[in-house]
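A protein chain is absent from this complex, but the other protein chains hold their places.
Note that the chains take the letters A, B, C, D and E in the order they are written out, and that residue 1 is the start of every chain.
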């Protein structure tokens, strides 16, 4: 008896949700989250999406309720989940800065290092990460769970907090000072260890990872195409080592070749004048959907 | 030495926040929550506002960090906080239905009553309320903390959930069935017990309660004013017992009086034709800001 | 056997809908039109609302499917419906201009009067009104029904159009010239003739008309209140005949009375300086919800 | 004397308008509909756009006021217009479901088939289609024209309705049951028969049809490009029959070729892993504006 | 020969425009500014509105093109206009802070007082105010006219600027330091001197000023009404001197009076508990449109 093959995929409900849905669409899977029903729709019969808080995804992947899922590295560590990490995905072009969990105190606090926290009280959403950090530093302090709005508490209710930040601007606005960084976190695709051993599931997960990578890669890349005389080609390639592995094809016009390559969008403004100087003609730049090396 | 008198007031961050700020404005206190600074501004030097998650307010009122605050009755119970309850405030005209914490299972689950939960797993945000409910019913079951999106879990990850609802529509959309109600909750103004014993603080808290009540009361009330001949007055009042305690004043025109009263907006449409029939003239309805009996 | 008493009320779907729902709310009936269900909800068990195109309401009131309804006078005429007209309601404060159905031709057309239309073609949404107008003017011309976007046709597809307008600005923008006005129309509350003979239904309809009138009346009225010395009162009343039927009550301060009245908002700006000149003090103006004489 | 060559094109005002304007832009004609003027602007001196209700376009194409236009197949049939149908255009990627005109009755009606309609009354916007359907089924019933909001009438005013639907969800929300489907309709490009005989006009219409098809085709397609060793090429093409008619060109690197093809976007996620497995390198996917085979 | 009496009123186009239109509406004049036509409509045949930049109004009032207008005091001074100032109007409840024209330099500039500006260059929109200020301080410096975006220039293009500010936050954001304040400005109603001498025009202007004042006054006031026993009245009035000049009227109920007064909204929260303590019953607060003493 052969049962229908299905992979259960955990989509992080909350701040990562929108970005994850967008990236999956670019990779080729269209997910629509209905406001009414509880199971999101995806246009792939082999896939089932479950919308679960980022904080809990690693727990349910570990238990096998989910085969795989996208979540932050931080919550994998906080939950102490035993899962297989398939890959890291930097989702946002704009804020490519990873999230950091930092120990903070009010600007004018006397606390200068973790050692000064002895006997103090610390509020945080990541109780386990914080306790482990204190143990490592051999500091005894009380850690209490905070439901959020933690920044406010640092000034009056507790002595320090451990909070997540990307740019630090919210911390500065709250007049807090960063004492130390406990953990740096980025989004990850994680898999249940048994699912990873199953060849069909592993293959499916790897396909998703491959196309997600391809779509993310394409966001900062463009295609560049130009014509050049063969005699100038070597000089061109030598002068521009960053023009790696171009595709070179013969043109009908004797002595000329077409050169095509994929490069980072942000080097185009340096590359184009150099290409022109080296004899390239008819240079065009075009957008890309996916890049898979 | 006399220190400056200040009352610290906890404003619930999150779903109740907007409504609470609006009602305080109607009561006479204008609070502005800056997106940058951590302490909201209020136009009363005797008041300090702290923005704290509804889940934690009762904890900090009990500890004395706050003198008083607005929070749901549910979180007072969940936290087991020893505080003084000053009053109940039904904030919303539209959805005056109180929030209920209910035990839910999938529509087709075999669980019919709490007794059927023996040996099962329950996910909830209110672990203590749920455990206490099970103890009272002498049922042994595992209760696990859920960070949210709890409805989704009832179908696959656990056997039952305890979730909050107002109309039940979200539960129905998720194909869940309500088995029992654990707790009914409305917003409350709570006070620290020591603050309540301090006469200045208690007086300040009672003033805020009085004006909040006055503003809430006025939302469903209107003023009604009319002229009538004195000889018709008795008949009018007899025929309309709901026209309670009207203010009657002499007009210069001999034999005529002015009648003025405050009534529920939703009875106006029955009252006005009856008043006209009883001889009232020049009936006007006007809006109110506050009503204090 | 007594059946439950119910009045069926036709709400005009389309351009009048929003305004009608707002006015009913001011009168005391809250109607909510769900985007899904086909029957709007109203907070009165004796009322049933039906949402029907303004063009068709009079037809269904005549047939008795509806007891009463709000519609434009134009569609009552176009449909030739035999109904009882309960009252006229000018809904909009801003554009109190009634809708007019006008005969239009292109700016440079040779048509100067209805007589010039002999043998021509006219497009319109109101075929009957147009035909009746032509008969009255003893002009023979072809009238064809238009689904809308009628302005466009006047330049190329037909010789003239009969179209509705409030300010004429859309006509001017389309380079059309008004030749004649066929009909001026305002919203009406109409009733089925049998329903009007039933005492319970007539009473209910009259109550709704009374409160709608009261709410509409209040939109352009304000309350005015002032104190004045009794000796100046007669002079005041004489000088200001428009201050009709004020309520005058004795003040405790010997020789002073309070004068209170309801006046049109747009005469306040003339009244107030005159009142001051006549000796009035502490003049206040306050808003009204309803005014029923 | 040679007059300036011009094609008059009918753009459907209303629900199809926005989509039609977008597709024409993709095809290469930019139409701008001014809110003031009555003739839309198009950047082609040989074209004149007229904005006319979808219901009326086929009528004006038949009469020769328009040379061609976009409209629904349903209105061509309802109007019984004698026109040449140039092609069918499925406009929307999201809801590619065609519109259906269906016979509906209330959920609990006794009407089970068209035969049960004998002697009943039916309301619809498409009177001719409905009458023709009844004739074909040899059923005598009264058909009356409805201005819209037809769903509401089915419960009370008439016995059945004929209404348009895409997904049926609005009908279900109105508690209606579909009894039969009368007509399935998609957008069409239609032409006047004389215009179609004129070689210049026919050529112009066919060009528009060709480019509209090309733009619609491109919406679900992407370009795929990769490098591969010549020795692996045959295996690749054999393994992937769906990779039809690729363009293969020589690279300067001996033994390598570039393979380029156009495929459906939704097969990319299966194709890319297979291509990689077959030895393809540097796979890129890029967006397309038009595809013309 | 008697010509039609008309007053020409200048409405400030730009930042004051919206607020001025709102206040005029509250005062009783409804102005509508069409986006197309050049003359705003007002519902008073004796008034003609002209929409003119605040910077220029005083100029045109002086010349007699306008009889009166609303503008900032600053531009009256800058233009050196000889006009009659009718009154000052503080328009905004929220930001009742007057605008200030300040001399600014970069944070780290060596300029500490106006004396240090000798031989320097200053950019400003108010050249005359600035020159006059320098003369008064006996400092010789070059003043150049700036079209706006003046803050940017202070760092590089000139040595100092004279710029307008309400809270100083924009200056701080631009890292500028305030050296001195040249002028404080609030909105004014100004009149042409000849118009002011014409009795009809002066009367009309004074009426507008009276009602504008009345509407502005009402924004921060509310009506308060309550019943009290006559024997408690004296004590009440003594205890609450701020309850100035209440209107006291006899109630039919022997020994009771009604007390009514107008007070600042922001003292209600202190007043109500005190009133209750003094024996007041049935206290209501209601909104006001205008207050004219």
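Going forward, a residue touches a chain if its C-beta (ideal position, glycine included) is under 8 Å from a C-beta of that chain, and two chains touch if they have at least 3 such contacts.
This structure is a prediction, so every number in the text was calculated from the model and none was measured.
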For the chain not depicted, the shown chains it touches: A, D, E
Residue, one of E:31, E:51, E:104 or E:190, that touches the chain absent here: E:51
Touch residues of subunit A, complete complex, unshown partner: 222, 227, 249-253, 258, 265-266, 268-269, 272-273, 276, 281-287
Missing-chain contacts mapped onto subunit D: 27-29, 43-44, 206-207, 210-211, 214, 218, 223, 245, 247-250, 257, 262, 286-293
Residue numbers in subunit E that touch the chain omitted from display: 13, 36-38, 50-53, 55-56, 60, 65, 147-149, 151-152, 155-157, 173-175
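One rule holds in what follows: only the chains that are shown with their structure count from here on.
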Chain whose average C-alpha position is farthest from subunit D's own: E
Reference subunit C; chain at largest CA-centroid distance: A
Pair of chains joined by more contacts [C-beta pairs], C-E or C-D: C-E
Centre-to-centre distance between subunit D and subunit C (centres being mean Cα positions), rounded to whole Å: 43
Mean-CA-position distance for subunit E and subunit C (Å): 38
Two or more partner chains touched - positions in subunit D: none
Topology of the chain contact graph, where touching chains are joined (line, ring, star, complete, other): other
All chain pairs that touch each other: A-B, A-D, B-C, B-E, C-D, C-E
